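Only one protein chain is missing; all other protein chains are in place.
Labels run A and B following the written order; every chain starts at residue 1.
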Amino acid sequence: MVGKDFDVLVIGGGASGLLSAIYLAKKGLNVGLIKKAAGATQMTSGLFDVLGYMNDELVFNPIEGIKRLTKEKMGHPYSIVGAENVIEELEEATSFFKKIVAEANHGYEGELSKNILAVTPLGTYKPTCLAPKWMYLNVLDFRKSKLLFVGVRNYTGVNPVYVARSFNSFLLPSLVKIEKEVEAQAEAIYVYVPGLEEGAVTSFEVGIALDDEENLKEFARRLSKDAKGVDFIFLPALGYKKPMENQRYLKDELGTEVIELPSVVPSIAGRRLMLLLEDAAVKSGVKVHDACKGLLAIRSNGECTAIRASYGRNEIQMEASAFILATGSYIAEGLVMEKDGVKEPLFEIPISTPPNETYSEWAKKEPFPSAGHPSSFFGVNVDKTMRPLSNQKVFCDNLFACGSILAGYDYATEKSGLGVCAVTALTAAKEAGEYIK
Amino acid sequence: MSEITPVRILLESDKCIRCGNCFAVCPVSLTARMNKFPGPKHIGGDIPRPTHEFEVNDDNLFLCTACCACRDVCPGNISIEEITRVVRSKIVESGRFAKTLKDALESTVKYGNPWGLPRSERAKWTKGLTVKDLSKGEKADVLLFVGCTNAYDTRSQEVTKSMAKILNKAKVDFGILGTDESCCGEPVRWIGETGLFEELKQRNTELFEKHGVSKIVTMSPHCYDTLNYYYDLKKTKVQHYTEFLYELVHTGRVKPSKKVNMRITFHDPCTLGRKHKVFDEPREILKSIPGVDLIEMERVRDEGFCCGGGAGRVWLETPVKERLSVARLHEASKTKPDVVATSCPWCLTQLEDAVKTIGDEHVKIKDVAEIFAESIE
Partner (left out) sequence: MEKKSVVVIGAGSTGAATIRDLSMRGIDAVLLERGDLCSGTTGKCHGMLHSGGRYVPQDKEGASECIRETKVLLKIAPHLLELTGGMFVGFEEDEKADPNFKDKKIQGCKECGIPVEEISVKKALEIEPSLSPEITSALWLPIEGSLHEFHFVCYMCLDAKRHGADIRPYNEVIEILRDGNTVTGVRVKDHIKGRIYEIRSEAIISASGPWAGKIAKMAGANVPINPTPGVMVVVNRRVVNHVINRLRRAADGDIILPHHTTSIIGTTSWPVDDPDKLPTPKDHVERMIKDGSRMIPIVEKCRLLRAFSAARPLIGLKDVPGRDISRTFEAFDHEKIDGIKGFITITGGKMCTARAMAEAAVNLACNKLGIRAECTTQNEPIIGYDEEIDVAKLSEEYGLVKLYTQRAVDRLGPLTRRALDPIKSAPYRGCWLCTDEFVTRAEIEYAVRNLWGHFIYDIRRRTRQSMGTCRGGTCSHVVAGIQVEEFNWDPVDVHADLMSILKLRWAGDKLLLWGDNLRQYKLNEAIYSCLGNYDKLGQNLPFSMPVFGELPW
């Protein structure tokens, strides 16, 4: 294995890294991508959030919500991308995403102007914007709907009785406050997946089993009695590689809509998304290096010239004209929280760390405060060209950053995860492309 | 890479945040299932914590094949396979592990190979061939480190013979250590018998120094991995034969000319592919052979699915429905190949066994070296 030269080297193989790499590769550039492992993207539930809440208020139209956001939250990545054109950029990013996904025979549905409320396997609901075709369902659309939550008896991850009863007594009253006309009744059953009747199973085993035609047939047969008269059936996993086909089959056989619940960790939908994006990257010509961990950034004269990385059992050096840092947040250690502050380990970009008071402040707060936990807001600060800043000056001319490594937002309470990833990925990619010219 | 000490390895488990990325990809979790195997999430994160109860894992921890799929998706970069090995070494100390593994270890002590065959027969495969033997005083530029399976197993011997034929055709000045060669120690190390491993390492290292060996080519990716990474051979370059053969083809030293007419799908050996990132070389070799139609199956390269032979599992009895090799063969068969090609003796053994189990008459398992050798005059 020899270090290769690239136009652009993307560091980080999550959603933002892969999207920026695919974008540039499709524009004809020579793109390399290194990823040390799988990070947070593999844990996503499958839902594509753009903006779910603005200051504790539910957002029904992300476009409107973002317009407000860019006036109030200047440090937010959406605002940095550009208050004037962030909506356009988002349209482009989400269309780009949808196209890639469609090319892989997976479909994401949804419009940037509308959020849906999706029911979660924890018996709650959350606002989201796009979702895979087999997950896309707005609970606010229920009109005298009969719902059936199906659980797999020996899969403990999703309890259909819990979700169903929670829907009826916890969710429905608050949904009705939002939309008067909502009317639904949920029931629950348990079944066994053919071939997996013994022991305990994981969602992956369920998905893989349902990808087999014979199993799927038998599974449909097991559901047929309870499916009569039901409008929507919810499953913890519809399949692993073939959820769309399986959804179609079950709908035909059972005569009801079949929906896969968003995945709880370990996430089958998250893994699907990762594989799909990686596949798209390879097909677009991106040279993806797996198990390749960036160790050191080599810089000279305000520019980054190469990255030294471990690859397999060796170390390699990769040179490129521009670099995109998409190493993510704390989970996969794109950012590291040490006792004396937050660090960005690869380039050692200084992260503005709050004074000591904030540490004790967050020790007082509850675990899931509505405004988000202070740790989420730390990250790499960028200018509107997505170049990291250090003391308000551009850190490095040919370095760009995107995704959850960025400062100024909290994907968990805003429900803005993949939206920020996608739009900052494309912006960073475009800027990197411009730089190369 | 720095020293892998048990303490350092076990501390890695602190990084585990229980995300579950690992067991989405573990081939053992998906076939033997967690009703039998605690899964990489548990091995990586939890087993190292209570240091007083390692022995309770004597019935399940040996199911891991060290394929490293888990480590490569772990956000904390935990070397889960090394944790398995360290815990195994504790279990081995207590003596509570499978008899077949004990036999393999004892045989290695007695005969220098895990197959229970006498040292004197280690070079039997060379009969009728022109192969220099360094143990007899001959000298050569390149040492072909044969490895135990390629030396003793009748099926794998065919692969070794093919390799010798290719090297002679390419006029490579190579030799073997003959009956002086001992097991590289890979199965011993993975089973957990670290003391014996150190002995083998020392013995082989002294031999390399005695013969002034500066370049080693191995038949097995496991020998390659062990010599490259777990030995300290500072002045010696170690390659797997696919890397070496790729260079030979690339520089025109050997050219496959006879058409072979095969539809081939390549199974990436985990240790060669995922661990050392040698994906392209075997494929390029196959593509250079006239008449070869190379089709990729679904899970290849980094996403390759293990054959189930690594880390000592070749010596363990596995019920049919838990055999990784059977699952892999089913997957390979979807591409309707004439041949499933591979470049590792464990993979070869496992996949051939799967063919017999499934009873598929149509598909053959061949090593890349064999196919190449068929194509040279």
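The rule is short, and it goes like this: contacts are C-beta pairs under 8 Å (C-beta built on N, C-alpha and C of every residue); 3 or more make two chains touch, one makes a residue touch a chain.
The structure displayed is predicted, hence computed values, not measured ones.
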Just name the one of B:Pro27, B:Gly45, B:Gly192 or B:Pro282 that touches the chain not displayed here.
B:Gly45
If the hidden chain were put back, which of A:Asn30, A:Thr94 or A:Asn159 would touch it?
A:Asn159
Contact with the hidden chain, among A:Tyr53, A:Phe347 or A:Phe400, goes to A:Tyr53
Listed residues A:Ile316, A:Ile331, A:Leu346 or A:Val380, member touching the removed chain:
A:Ile331
Need a quick check: the contact residues on subunit A for the chain that isn't drawn.
40, 43, 45, 49, 53, 56, 58, 120-127, 153-159, 161-162, 165-166, 168-170, 174, 198-200, 202, 262, 264-265, 329-331, 333, 336-339, 360, 362-370, 372-373, 375-376, 411-413, 415, 417
Please identify, in ascending order, the residues of subunit B that touch the omitted chain?
7, 10-11, 13-20, 23, 34-39, 41-42, 45-53, 56-60, 75-76
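By definition in this document, only the chains that are shown with their structure count from here on.
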If you average the CA atoms of subunit A and of subunit B, how far apart do the two points sit, in angstrom?
37
Subunit B - residues contacting subunit A, complex
1, 17, 19-21, 23-24, 29-30, 33-35, 41, 71-77, 225, 228-229, 274-277, 301-303
List the residues on subunit A that touch subunit B in their complex, please.
1, 36-40, 42-43, 198-202, 204-205, 208, 265-268, 271, 275, 289-291, 293, 310-313, 331-333
